[in-house]
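Note that one protein chain is taken out, while the other chains of the complex remain in position.
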Amino acid sequence: MKSKKLKLKRKVIIAAMIAIILIVVALLAEVIAPNDPYATNATMIRKAPSAEYLFGTDNLGRCVFSRVLYGARTTISSTVFLVAISFFIGTLIGMICGYYGGIVDEVLMRVADLTLAFPQMVVAIAVAGLLDGGLGGAMIALGITMWTSFARLARSHTLTVKQMPFITASRLAGKSGAYIIIRHILPNILEPVLISALTQIGTTMIGISGLSFLGLGVVAPKAEWGSMISEARAYIQIAPWAVLYPAAATIITIVVFNYLGDAVLEYRDNA
Amino acid sequence: MRKFNKLFALAMATTMAFSAAGCGNSAKESSESTVESNEATEQEEVVEASDEEEKTSDGDNILRTAASFAYPSLDVHKEYYGWYTSIYGLSEALFKLDETSTAVPCLAKDAVSDGTTWTITLKDNVKFSNGEPLTAEMVIKNIQRVAEINGRFDIFGTFSYEAPDDKTIVVNTGDEVYPTLKSDLASPEFGIIDLENTTDFDNDPICTGPFVITEFVPEGDVKVAKNENYWGGDVNLDGAVFYYMQEDDPKLLAMQSGEIDCYNSVSSAALEVYKQEPDKYNVVSVEGTRLQFYILNENTMDGAVRAAVNLTIDKEAIASYLEGTVTAATAPFPSSAAYSKVSIPAVDTEKAKALLEEDGYTLNADGIYEKDGQPIKLNIAYYAARSLDTLAILMQEQLKAVGIDSYLTVEEDPDSTYIANADFDLALYCMISDKCGDPLYFIDSTLADGAYYNVAGFKNDECQKMIEELRIETDSAKRAELANKIIQIAIDDNAFGYVGLFNHTTVMKPGVSGFAENIPFDFYGIDANTTK
Partner (left out) sequence: MNNKVIKRIIELILLLVVLSLLTFALMYLAPGDPAEKRLSSQGVAVTKEVLNAERARMGLLRPFFVRYGEWLWGIIHGDFGISFKDDMPVAPKLIKGLKNTVVLALSSLMFSLIISIPLGLVAAVKKNALIDHVVRLLSFIGNSLPNFLVSVLLMYFFCIKLNMFPIIAEGNLQGLFLPVISLSIPMIARFSRMIRTEVLTQLSEDYVTGLRLRGVKEKYILLKNVFYNSIGHIFTIIALQIGVLMGGSVVIETIFRWPGIGKLVMDSINARDYPVIMGFVIIMGTIYVGINLLSDLLNKVIDPRVEV
């Protein structure tokens, strides 16, 4: 039994290390990238991969390798940011619902139901229009439904924690609701919700690149995998590398983060 | 519920079986045309046959092509539906536009004007597909119907019409002279319908064209057949099929697999593919009428910066990125037109820098020009269609190279955002500059005082005076001269930049011809001479 746990721990560490490597690569994009990801070059349009352009060049003669590296930063940072915000809002609302219950709970949970039926595309376009385009629209569109899963999870854990004697004790001691939520409930529900946040990273990445692919994400010329794939798609017959490399980058990154999430979950379940 | 599921399981099983078998036999429920294409695909797959000829030209004389739009109705006079009835070869107007954007006779022999009076003479032998002859009265009713139901042609409702005999129409345009009447009547929206005998305007209008509708799916595929009664003589094709394909990829793929014989508005990606096999694909490209241009905001940029921008933007370089889909523009109109004779200064980045320096700009540490400590940072507004996204990126690069910094703002809908509130330094836009062989429409929309697209402070009294003249001038040579002068003023004022004109690009299998491939307009397609 012990060895199994050790094995699982090793799995977590390996996954975490690969994820960290990816994040470091994204952060160091400027140092690693051999070319300016935004420099167009009329003489180098759609050149096949070579020593100078590892992944070839795209439709405007830009270096696909450099764009994939810079795209990593866009994709990973926006994903992490979005998950963090949804986590924060969702957990807060979930704890409030779980702790206070009653009409507050009822209303907020119905709102959560509501968002699930909301057409994401409409939100993305409307928000992008109001915010002058950019990733903001896509992130808000995804965030509107994302917080609800955190809220549900936090709520159900809060309901359990709420029954514990020490909560009753501090309530009797005259502590305010806000104090109890922050000091007692939050620390006790943090772990499962955090792990859930970790497992959401892959899905969120799929969501963001999907919206970018539909043209609802980043503003040109910013490098982002989904929009790179969508831009290069028309040329897939003559320059498949401009599609396949960002596609591979997307898949690998999602796989790594999903694997990390799974490993952590498994580790905890066997703890 | 259970039965339902079984049904789907069955459907899926069939799909699987079919996929296992390559493609062959699941053709029972597909239409005739897909049956053929199936065989075609199978052939290519199994034999890897490269001979394009074998695939669909199995004896029939039906042209298969793709249409980028599909409308819910065939009512020629409404909306833009007439563009498509014209493309389908169903409807014809009194005049049609030729290679040089000139209105030439079609159903009418001629139209001559004498001040506010136009006299139109019809051809003698024109008849509808039901055999009824075309009368002057019928033409008048048609024009009045267009005026009534199509907001863009309101003005035709203010004219008075008379028919002194069966083949003559006299139009009185009231107090104002209306010089563009003839070319306006060449618009496909003025396609003539037999209003007496047509019962279903949306699905089966009776027109004069070389083809008649046989199958019309609203917002879907359209089939036409030869009009046996065509007044203009024999029709080459037996019929045609127009598949509705909005996007570029499927058209390319369908052309490659031999499922269609030709189509136009070829994308630059597809063009690259066709170029690699010139013996399999015949590509014809003529300068079109869809213009990519930019507006320079006179309220936010001084003359020197605007001049520098215009001296920097290298249209030829941009056109070379867009590989064959765009021709670098001088004037906003196709270069073949008489009203496109203007001159623009050549690209000269040194002169651009000199102009900025003369005006008190200095290069800062980042290599950007600044004045009073304020570096230049232009707001380039665009929308991601018609290759304007590519233009924006390339222009940003070109400007940066001379020391003009900029940022891009993308809007989904330009008309209600940056065009409406003039919130930009440089705004990209794409529109049809010439819809019926006359310069007034574009000049009126972009340069006249208060025009919808004149939002960035361009104002010139001399120019406005000439526009007023252009509105009433009937002599086409003088119109062209006026137009040239007006456009030249806008160019000299650095109010606009005309970047490129989209080519009207048609790809055809060898043997296909007459698909309006030499005409710059988008609203023509098959006619009596089209061959396959």
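Labels for the chains are A and B, by order of writing; each one numbers its residues from 1.
One rule holds in what follows: a contact is a pair of C-beta atoms (placed from the backbone, for glycine too) under 8 Å apart; a residue touches a chain by one contact, two chains touch by 3 or more.
What you are looking at is a predicted structure, and each value in this text was computed from that prediction instead of being measured.
Of the residues listed, A:Ile14, A:Ala48, A:Ala84 or A:Leu114, which one is in contact with the missing chain?
The one listed residue touching the chain not shown is A:Leu114.
Please pick, from A:Lys11, A:Lys175 or A:Arg233, the residue that touches the omitted chain in the full complex.
Of these options, the touching residue for the absent chain is A:Arg233.
Any idea which of B:Trp83, B:Phe424 or B:Tyr524 touches the chain not displayed?
Candidates B:Trp83, B:Phe424 or B:Tyr524; residue touching the omitted chain: B:Trp83.
Of the residues B:Glu148, B:Glu316, B:Asp348 or B:Asp415, which one touches the chain left out of the display?
The one listed residue touching the chain not shown is B:Asp415.
Counting contacts across the full complex, list the positions on subunit B that touch the omitted chain.
Counting over the whole complex, subunit B touches the hidden chain at residues 4-5, 8-9, 11-12, 14-15, 18-19, 22-23, 26, 29-30, 33-34, 37-38, 40-41, 44-45, 69, 71-73, 79-80, 83, 151-152, 154, 218-219, 243, 245-247, 250, 253-254, 256-257, 259-260, 290, 386, 411-413, 415-417, 430-432, 435, 441-442, 445-446, 452-453, 522.
Footprint of the hidden chain on subunit A, which residues?
Missing-chain contacts on subunit A: residues 110, 113-114, 116-123, 125-126, 129-130, 202, 205-206, 209-210, 213-214, 226, 229, 233, 236-237, 240, 243, 247, 250-251, 254-255, 258-259, 262.
Here, only the chains that are shown with their structure count from here on.
Using mean C-alpha positions as chain centres, tell me how far subunit A is from subunit B in Å, no decimals.
Those two chain centres are 42 Å apart.
Which of the residues in subunit B come into contact with subunit A in the complex?
248-249, 252, 267, 269-270, 272-273, 276, 317, 320-321, 323, 384, 389-390, 392-394, 396-397, 408-413, 417
What residues on subunit A touch subunit B, complex-wise?
Spelled out, the residues of subunit A in touch with subunit B are 38-40, 42, 45, 59-60, 125, 128-129, 132-133, 215, 219-221, 233-235, 237-238.
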